[in-house]
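With one protein chain removed, the remaining protein chains of the complex are shown where they sit.
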Amino acid sequence: MDDQTSVILSRYPRGHRDCLIPILQDIQEEYGYLSESSVIEVARYLGLPSSKIFGLATFYNQFRFEPRGRFHIRLCHGTSCHVTAASEIIKELGKKLRIGPGEISRDGMFSLELVACMGACHLAPLMQVNDNYHTRLDPAGIRDIIDSYIEGEE
Amino acid sequence: MSLNTHIPVDKEYLVNNVLLNESADLPADVEKLLKLVRREKVKYPVIFVGTGSCGLISGAGETLIEINKYLSDRDLRADVVETGCTGYCSMEPVIEVQLPGKTRVSFKNVTSEKLPFVLDGMFNSMVPVEHVLGQYKSPSLELWKDVPFIGELSFFSMQYRNLMKNWGRINPLSIEEYIATGGYRSYIKTIRNYTHEEVCDIVEKSGLQGRGGGGFLTGKKWKVAHTVMADQRYLLCNADESDPGGFANRAMIESDPHRLLEGVIIAAYAIGTSKAYIYIRNDYRNAIERLEKAVDRARDYGLLGHDVYGSGFNIDVIIRKGPGAFVCGEETAMISSIEGKRGMPRPKPPYPAVSGLFGKPTVVNNVETLSNIPAIFENGPDWFMSLGNETSPGTKMLVLSGKVNNQGIIEVPMGTSVKDLIFGAGGGIPGKKSFRAVQIGGPSGGFITADNIDIPYDFDSLASEGVYMGSGVMVVLDQDCCIIDTVKYFMDFIQKESCGKCIPCREGTRRMLEVYENITKRPVDENGHTTLERFKGVMQLESLASVIKDTSLCGLGQKAPNPVISSLKYFRSEYEEHIFDRKCSAGVCKELRLFYIDVEKCTGCTACAPKCPESAIIGTKHHPFFIVEEKCTGCGICYDVCKFSAILVK
Partner (left out) sequence: MIVRIEVNNKIIKARKGETIMSALRSAGIMIPSICSMKDFTPTGACRMCVVEVEGRQGLVPSCSQPVSEWMKIKTHSPRVVKSRKTIVELLLSNHPDDCLYCERNGNCELQTLAEELNVRERRIMGKKNKYKLDHSSPSIVRDPAKCILCGRCVRVCEERLSVFAIDFVNRGNRTIIGTAFNKDLNFSSCINCGQCIMVCPTGALFEKDSLPEIEDALNNPEKTVVVQYAPSVGVTLAEEFGIKPGKDIGGLVIAALRKIGFDRIFDTSFAADIAVVEMAHELLSLKGKKDRMPLISGSCPAWVKFAEQWYPDLLPAVSSCKSPQQMLGAILKSGYPGISGTDAGSIFSVAVAPCTAKKFEAQREEMTKKGLSDIDAVLTTRELAKLIKLYGIDMSQIEPEVADEPYGMRSSAGKLFGASGGMAEAIIRSLPYAAGAKEPSRIKYQELRGGRGRKEAEIRIGKTTYRFAVAGGMSNAVNLIEDIRAGNCEYDFVEIMACAGGCVNGGGQPIGADDNAIRARMKALHGIDEKETIRVAHKNPRISELYDNFLGSPLSGKCKSLLHTSYSERKVLL
């Protein structure tokens, strides 16, 4: 049994289905995603079939079954960001990184997630790369931002 | 986030002299102390930094670091206090400075680079006017000369800040500051003096309607739940707020979490439960953190827990993080989610007030609804009733965004005209552009145009125009915005967020989206979407919209067609333009643009052809090139490439 998962589980009472989401959130916080083995462990702990856990996790935007990229991009696609041409940014990112929303680049460096409103509409369109925000994006500048991360890693 | 350092009172003192003191006026010595807590007088300079999410994204974090550096570099003594925000998003990062004896001054857009300049000025008693937002009024403090009053700025002047009265002013993590502004006294008074029924009555009498969108009388809803016999009941606070563009609930929690918490607790008391959940969108990291700390503080103060101050009332507040699904804002979906299931709504009846969470009577209330409660008990239901208009009492928080000068959150009395909101508080449309429409209520709302912009913002008036208030989001659209594209955006959002349970919503919303995709797409293949088909699609929209509205299980599907219906009503010509002329005059639907090369101007420089992703440009060097219309997708790359302005849009 994975240590960290069992530590997380031990914080919750056994067999309580209503703890499922908090448990999955904690596990994802720890590992960045939900692995098959951790789901099985949770299933055992809560006495729930793994199909139910999988069904639940695939319902919500938050849960993922693959690790994130080393740089996780959260691009806002709320209304304000849309009217300020966020979709162009999505296209540009797609071209540059060759990934679409919900995907991870082949080298595992970038993953892209679309989020509803990040609540800074006056800075639209904007995106978050790990902990950094990039605001008032324009399609032309996207490549440079991405390049700066690639260079930063090299 | 750091806690305040200089609070001159302790817990025991506040509890015994303030919270448990039920007289209307507190003794003078107590008042005096509270004044210090409220910083009506300060001994040292205090620098306030708004560190709500909005501020942080704008760079308040860096500003904060810079402030501390500034102070330590110069060995200056000053308190640095983190606050929530004032709601004036376009001005973030906002910092405020209060010097002993002087009024508090607010500065706008203080990024870390600008910070030294601002502080240099202030510490030399010279207000750097170019950064000033305004100063606060105070009878006892010396005013700054030539500094406008913040309350007189257009953004603030028509606001009535009851819910937001502490925003940006107090440290949201300091329960002491909240108590010093009168907080938690209503709660203690309520549980000591009123029965559950009386509490419900008072709220019903105030006329408070749910702010989550439905507008149902809050007091009435509580009564139903309270009347149903049960061994356990639940109160759920709906902080899922997933409307794209809506963040007033989040800012409420980040700026004044104890106000919400007090409302939650009073509501829990009213329905007779000992367990309340706050279901908050997981993305709201900052708000969650503040809320968790607020709960801890309230517990520490004995305001949560067993037998609160001998009243016999037990209360526990549990925070649940919503893992991301718009539909979980719907109450039955939220209940499923808390139970550890897929957040799919279920049919009503049974209504949650009768059988909700774990099958027990459950009340679901919005953050804003509950945040209104403490003031209703502080000032009385009649006071609340006197705010707003006849059909909708009270105030409403709104988010102004899009093409409007002042973006941010405002609180206005219900019934303020939409025009005043946009051109008054909003400060109009930027860049001399013209107003086209305002979209109210997000994906379940509709449009207000220049023709009916005078209508009052309240439940009934909006409804009469087919607009659903929703969470209070207002996205202003100017001439550069395409209505069709905006509705397409909402349909895309909705079909992604539909839970998939019921057929009309699951299958219908995507079909509606496809109609929009078709009419904003270039008819590359004549068989694919001919004008007739594009037209048929739009005809179908109306009939689909009415079925989806009529038959969907939950509010998401029932309201999904609203933007469609509303835009068809006011913007038919725009549809026609897209369908028949294949044109988007706002230039947003890029694929509709037809490019051609002006033979007169083209020098045959060949620059454009290799750049065209569709290989749609052909020609021989030194001779005019031309664009193969069927191949061109209207991306516009060639347009940008041509140095001779030879490429034109039809």
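For reference, chains read A and B in written order, and residue numbers begin at 1 within each chain.
Operating definition for what follows: contacts are C-beta pairs under 8 Å (C-beta built on N, C-alpha and C of every residue); 3 or more make two chains touch, one makes a residue touch a chain.
These figures come from a predicted structure and were not determined experimentally.
Which of B:K108, B:R342 or B:K521 touches the hidden chain is settled by the complete complex: it is B:R342.
Only one residue in the set B:P504, B:P563 or B:G634 touches the chain that does not appear here, and it is B:P504. The missing chain, though absent from the display, is touched by one residue of A:E36, A:D107 or A:D138; that residue is A:E36. In the full complex, chain A touches the omitted chain through residues 36, 39-40, 43, 49-55, 58-60, 65. Annotation for chain B: contacts to the undisplayed chain at residues 325, 342, 344, 346-347, 349, 495-504, 506-511, 514, 540, 543-544, 547, 549-553, 558.
Here, only the chains that are shown with their structure count from here on.
Here the spacing of chain A and chain B, counted between their Cα centres, is 23 Å. By the touch rule above, chain A contacts chain B in their complex via residues 16-22, 24-25, 48, 55-56, 59-63, 77-80, 82-83, 115-124, 126, 133, 135. By the touch rule above, chain B contacts chain A in their complex via residues 53-54, 57-58, 89-90, 92, 242-247, 250-251, 282-283, 320-321, 323-326, 337-344, 358, 399, 401-403, 407-408, 439, 442, 473, 475, 477, 481, 486, 489-490, 493, 499.
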